[in-house]
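For this view, one protein chain was removed and the others were kept in their places.
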Amino acid sequence: MRTSTRRSHRLMALAAVAALTTGVLAGCSSDSDGTSSNASDSGKGKTTLTVGTFGVFGYKQAGLYDAYMKLHPNITIKEDVTTRTDVYWPKVLTRLQAGAGTDDIQAIEVGNITEAVQTQADKFVDLGKDVDKSQWLPWKNAQATTKDGKQIGLGTDTGPMAICYRKDLFKKAGLPTDRTQLANLWKGDWAKYADVGKDYMKKAPKGTKFVDSASSVYNAAIGGESQRYYDKDGNVIWDKSTGVKAAWNAAMTVATSNMSAKLKQFDPTWDQGFANASFATVACPAWMMGYIQEKAGDSGKGNWDVAAAPTAANWGGSFLGVPTASKHQAEAVALAKWLTAPEQQEKVFAKQASFPSTPAAYPNLKPAAATTAYFSNAPITQIFSDSAKTIPVQTFGIKDQPIGTAITDVGILQVEQKGKTPAQGWSAATKEIKDVLGQ
Amino acid sequence: MSSSKQALAHPAPGSGAAPGDKPGAARGAGGRGTPAPGPSSWRSRLYRWDMKAAPYAFISPFFIIFGAFGLIPLLYTGWYSLHNVQLSSLDHKSWAGLDNYRNLLSSDFFWNALKNTFTIGLISTVPQLLMAIGIAHLLNYRLRGSTVWRVVMLTPYATSVAAATLVFTLLYSWDGGMVNWLLGFVGVDPVNWRESTWGSQFAVSSIVIWRWTGYNALIYLAAMQAIPGDLYESAAIDGANRWQQFRHVTIPQLRPTILFTVVISTIGATQLFGEPLLFGGVSGSKGGSEHQYQTLGLYMYDQGWIIGNLGKASAIAWSMFLILLIVAAINLLFTRRLRKSQ
């Protein structure tokens, strides 16, 4: 007993010293591979480029990094992923402003691009000079361009919108199941889509609703409006915006007429909703098709179909920027250009249905055979590229994202789940947005 | 230095009751804190210096390291709270004086968060600490596989947040969740756990209790290990049953540790944000559509991290500090008054 105690004390002390030293040493010795930018060169003239993302790009899965490294044997690519988006962007903002620790390429989500353009433009390389801008959709370029014409990001994917629906449920509810016929039913107005929902609910199959949530209808509708929360001069006009009004009204019809499954998107219960076929339609950007396929599973195969959405709208998509803090700007710009070129965007589409922002790729798009079969052989690429090409140029502002959340997760949710009136929901959202804007 | 070794050996000889008196006797001879007359004045000077400097040497690592890496950022936060500053424009801040604080005082969201913090803190902390002390008491019995039991109690604290999120979202989901399914057996209508005020606060508290009870139990257990066995023995001789022993021996002996857990839990409850955030799922930082379970910590997280109003968020952070100071001051007054009246 006594010796063992003493020995363990001595051991503890030894371990303490050892661990503290190794800790500090390991910290210091990782100089070579710790910092991305100066890092890199392991002596043999090799350059390591780090690509900072929040995980959804699929470049690795589509084999793009490997292909690039084969083309450029002196380049090594490492992806620096932070999947939590509520941490990724604050992290990037902090690092950009510290002027240290940024990756050589930094992905920017569409919800953050305006903030980046308006507050971080001096921290990014102007990519507009190095590329043929006409390769991209004009509205995509516009999102990443400052007032004085500096383009801080190259477009990766986009989220053109369609309606994914369950043919089998539509049939039981006595509605048409043909995608062109349906598209014509609701063409031009999300309110018409909600009207179809009312028809659906008259003879809805037991345990099913028309749509997953009112918020998803709102998001889809606002995604096609040119006037959103800000005007061109950066003033907040959300309460006067025609786009917001239209999208809000459509969402209110859904929320107040018992056609919504009242789920919250990307919650585990939403996944269950797909698996249990508890709703018949969902506004689906191209990237959501894989999600549906995975969550709805085998039972949904051939029962899902895709129709054009009421309006051409965009939901999601990203950009690649090169921070000026990168020590390998030239190499990073070259890689960003290559990753966003039409040929590469085609490959990513084939892998995970991320829809390209470069129209040159559209004629050659080949969705995965399994996806086409799952969605009843719908002409997926046709539907989405039609939508992508007709999306209007939208005006964005710095606080778009939190304003949108205030409307969907406060205003709409109160009406949908707590039985508040639309007027009450609107005033709750108004109060919330004032808080967001610090008014 | 054999002499000191002997001194240390005094209180713990293998047998007999006598040694118990010895330290006291030694104190009588030597006096409190007075060094024994050393062989040389150099040594005694060194000794005196050691006596004076040692306390500062012992606390200095904390203050030096905290000063370098903890204090500076916190002071920065305080500085931000006096400015209009966005997370995206740290260099373009403008002086705001106490505006951020004034805005908070007139903000319904702030008072709502304060109220929620208080109620959730109350319904999570009190049962948590009571259960923890009970569990610690049970763990303090002679148990088969005692290490395993201890390990098990701490697993909630170690379980990954991602996993816990999934589990609790499924448990408390409105439609088809396990809790509502069980309630259905006793004829209770499904509760919308996320959106109802009491339901959501109860659910959040249940996650807090699940996560932290074992944690506090271990803290109590450590303190129970230091309670002399003979206290129980003499209590037993006096005819005290288990409950009376617990009440009259364990609890009084745990007083400093209970104070510790109360202070820590109060601070923890004030800053609570992890559990409601995970309970809320997507955009959980709102704490429900009517902010029905948005705590101060969550409001701060939402403002600073999601919305990017760093100045306002910093003001929330520092007002939590001020609130805790007020709580401490009230507590102090209260106990003083209580002492006087006794």
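Order of writing sets the labels: A and B. Residues in every chain begin at 1.
FYI, a contact is a pair of C-beta atoms (placed from the backbone, for glycine too) under 8 Å apart; a residue touches a chain by one contact, two chains touch by 3 or more.
As a working rule, contacts and distances are computed from a predicted model.
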Per UniProt, the name of the complex member that is left out, chosen from "(2Fe-2S)-binding protein", "Carbohydrate ABC transporter permease", "Alpha-ketoacid dehydrogenase subunit beta" or "Acyl-homoserine-lactone synthase": "Carbohydrate ABC transporter permease"
Omitted chain's touching partners, listed by label: A, B
Full-complex contact with the absent chain, from A:Trp287, A:Phe319, A:Tyr362 or A:Trp426: A:Trp287
Candidates A:Gln118, A:Thr146, A:Asn276 or A:Gln424 - the one touching the absent chain: A:Asn276
Residue ranges of subunit A at the interface with the undisplayed chain: 1-6, 9, 15-16, 19-20, 22-24, 26-28, 30-31, 33-36, 39, 50, 52-53, 55-58, 60-61, 78-84, 87, 90-91, 94-95, 97-101, 103, 268, 271-272, 274-276, 287-288, 290-291, 294-295, 297, 352-354
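Heads up, the rule we're going with is that only the chains that are shown with their structure count from here on.
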Geometric centre distance via CA averages, subunit B-subunit A, whole Å: 39
Touching residues (chain side subunit B, partner subunit A) in the complex: 84, 86-91, 103, 107-109, 166, 169-170, 173-176, 192, 195, 281-283, 285-286, 289-290, 305-309, 312
Subunit B contact footprint on subunit A (complex, rising order): 86, 90, 93-94, 97, 115, 119-120, 262, 264-269, 272, 398-399, 402, 405, 409-411, 413-414, 417-418, 428, 431, 435-436, 438
